[in-house]
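With one protein chain held back, the other chains of the complex are shown just where they sit.
Up next, chain A:
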Amino acid sequence: MAGRKGREGEMLESVYSVLALVFILVACVELCDAATVVDVYRLIQYDLSGVPFGSRFASLNHHAGSLPFAPGADLSRTVVIIPVREINLTLIRDCITQGKALGGFLLLLPQKLSPGNRKYAIERDRSQGKELMRNLLFDLEQLLIHANIPYPVYFAFEDDKINTVLADVKRNDATGQPASATTGGYKLLVSTSEPKKLTSPTITNIQAWLPGLKADGDANQLPTIAIVASYDTFGAAPALSVGSDSNGSGVVALLEIARLFSRLYSNPKTRGRYNLLFGLTSGGPYNYNGTQKWLRSLDQRMRESIDYAICLNSIGSWDNEIWIHVSKPPENAYIKQIFESFLNVAEELGVKVGLKHKKINVSNPRVAWEHEQFSRSRVTAVTLSELSVAPELLESSGGLFDSRQFVNETAVTRSVKLVAESLAKHIYGHQGKKIQIFADGSSLAVNPFYIESWLDLLSRTPRVAPFLKKNDPFILTLKKELSDHVAEVNVQHEVLDGMFTFYDLTSATLNIYQVASVTFDLLLLLVLGSYLILLFSFLVITTRGVDDLISLFRRPTSRKVKTA
């Protein structure tokens, strides 16, 4: 008897513990139930020689607001949603410079620029709007990169859901009360950890060596011509910095030139007496740090055998004028020779080539063009670029506006032809003769599909160097592509110079919740309470009579009367 009771007691206890466990598990259930979930990309956060720049925070948990904000309103717990089309740069600039306390910014970029957008056609009749947008994005980017912003700044692409949210928020704001806990509205939530410093970011240089024809008995080392392009980018939103023009166009041109010359060199009869050295360098926006390290790592003899180097930088959106930038004076014999060969080919192609000279200031650490790093190592080099003026630090390095629509495949094709023909003229000694080696329609023609598919790939790959790991698939792709054309490919890993420090967390997901105000909940509680009380009284009256209801409240006094 006692044993049975004991067993029953144990069973009951185990049942209770199971129930408790179930309750605890159930309490932990949390489903994602947001009205809208959006991919957002964070503004870059970096330190330049210890000075902080960019957005210093990542996590967000505030109410949504919109422009124009009421003067004197407390916005420290509000995230302002601004579509870039309607942005007022002076207002933003004032906000930032005055250090106004804000919950955060959510900047909405036009849908056209989204990487998922497949409409690449360049519409000529709307180029005016595109120019305006381009300038606006450029100014916005420069403002944000060079400011120290103590709250999160995120970029997102406009779509229907976010537009409806923004319209709602604008409507609510128009009534005068900014959103907060007591008035309801939308709540934006990005739950991430705090951004951490990236320790020892690596930059990777890829070099490919195409040897020339060494005749028997020729003891001298063959001269080398180097073709170099930097492949990494820097922009306000590192997860969106695809840099189609700066410098995706240069990378694509380099790959196509490598392909063409590897075809020429595959047959010993057509192999030239020059070695070709192709270099894909990283660290471009940071004063061409990678190029400097790559040159230093090169064998002394190899470096001295380089006749000249052609650096490709932004050759994707020019019409009929392109520039060659040099640091040696134009009267230099080598420079004259290079420039003339380019001029001849340009005449045949019907385009104009100009020469720009910029002296190197050795004391100034700023390296504006890649050829300057070569010049500092005593190698003759030129840069071919559509830009006529040297860009400042962190300018023209692949920003928000540098997406696939702003690059023209025909411009890249033309540049490839220009460089390849002038190289061939130099290598095979055809100066002055009207011979077209890479003629259209021949087996050595520049392949537009190759160029287009590589441009598409580059326009989908953000390539900010500190966020590219050593064995990033993109770097491996470049290496594989070069090794398809050229036998000897080497990859070199270096650490980025100490001047720049980067922080992680470049993209996140934003949850937008529609919340009701606290007053709504209190009101509902009041209504429900009165409903239940009414129901109770109604039921008591109908089933037991009104006297019973009154007696519920009078019971204590009546008892006292009775006992007395």
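Just so we're on the same page, contacts are C-beta pairs under 8 Å (C-beta built on N, C-alpha and C of every residue); 3 or more make two chains touch, one makes a residue touch a chain; residues count from 1.
Everything below uses one rule, namely that contacts and distances are computed from a predicted model.
*Asks:* One chain is missing here; what is its name in UniProt, given the choices "BOS complex subunit TMEM147", "hydroxymethylglutaryl-CoA lyase", "Nucleoporin NDC1" or "Serine/threonine-protein phosphatase 2A 55 kDa regulatory subunit B"?
*Replies:* "BOS complex subunit TMEM147"
*Asks:* Could you tell which one of A:Leu48, A:Leu189, A:Met302 or A:Ile360 touches the chain left off the display?
*Replies:* Touching the chain that is not displayed is residue A:Leu189.
*Asks:* From the list A:Ile87, A:Leu222 or A:Val515, pick the residue that touches the absent chain.
*Replies:* For the chain that is not drawn, the touching residue is A:Val515.
*Asks:* What chain A residues would touch the chain not displayed?
*Replies:* That gives, for chain A, the contact residues 26, 29-31, 33-35, 181, 183-184, 187, 189, 513-518, 520-521, 524-525, 528, 531-532, 535-540, 542-544.
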